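Note that one protein chain of the assembly has been removed; the remaining protein chains are unaltered in position.
For subunit A:
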Amino acid sequence: MKRLVDHSEVIQHMNGRLVKNNIFKLLFFFATVFGLIILVVLLYRVFTQATGWLNIDFLQNFPSRIPERAGIKAALVGSIWLMAMVAPLSLFLGVGTAIYLEEYAKKSRFTDFIQTNISNLAGVPSIVFGLLGLTVFARGMELGRSVLAAGLTMSLLVLPVIVVASQEALRAVPNQLREASYGMGATKWQTIYRVVLPAAVPGILTGSILALSRAIGETAPLIVLGIPTFIAYLPKSVFDTFTVMPMQIYNWTGRPQEEFQHVAAAGIVVLLVLLVMLNSIAIWIRNKFQKRF
């Protein structure tokens, strides 16, 4: 019998294959390390610049022309207000849209059209959303520079990302689980609520955390809306004007005095801490769900 696989040749090729194997392993390792090193350098710089400036007064003071007196209170509270609006609103609308598209809607040209648009919206620059917010919410609905106008704009901005991530998570739930539920006489809503959503929550949250993290660090749409950076009071309702941390930090970095660079670094640390806190909450919820099911 003629052999089609010449084993001596296979052995000859073996070295080259194994070298390639190791090269790629190293390549991917360096890719990981590169990102990590940059991150560590960045964090190191920010934290060293912020030391000495980050204290209780910094958290309790309103902005000031004098760097020593400048604080982040207005921006910190403003960011929390904004998140308190954006998170529930965008989650409800985003997850709702995803559930409708994945679980209810029959595949048609109309749903294809919506699907394509959502995917495209996810790539639209944030400044465009700012213009939309300015036209529709700030001017059209006369909400001005309020928390509400900014919240609605930001919700729209992160909505497509949440929809797409939630759809992926819902699609990853095996159909067998739905069948098992329907097979026992469960309604569609019972199946979604008790089987599909719990299984999809970890995925939905992972996508949503990324989307909300983007919202908390975003400035462009707020600049278009005309959100101020120098504010010495806190919003009392969603109709009041306010500012957020990235706007405040941006403003500080643009000041001529050397000291304001330190103030900005301190602001960045506060922003990072808030981000980490938000993520921790989401991860905590996710783990809770994973344990239960």
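To be clear about the criterion, a contact is a pair of C-beta atoms (placed from the backbone, for glycine too) under 8 Å apart; a residue touches a chain by one contact, two chains touch by 3 or more; residues count from 1.
In this text, contacts and distances are computed from a predicted model.
Between the names "Ammonium transporter", "Phosphate transport system ATP-binding protein", "Cytochrome bc1 complex cytochrome b subunit" or "NADH-quinone oxidoreductase subunit D", the one given in UniProt for the chain missing from this structure view is "Phosphate transport system ATP-binding protein".
Considering the full assembly, A:Thr187 is the residue among A:Thr48, A:Thr135 or A:Thr187 that touches the omitted chain. Touch with the chain that is not drawn comes from one residue among A:Ala199, A:Leu212 or A:Val244, which is A:Ala199.
Only one of A:Arg3, A:Arg17, A:Lys107 or A:Lys236 touches the chain withheld from this view, namely A:Lys107. Seen across the whole complex, the unshown chain contacts subunit A at 106-107, 174, 176-187, 190, 194-195, 198-199, 292-293.
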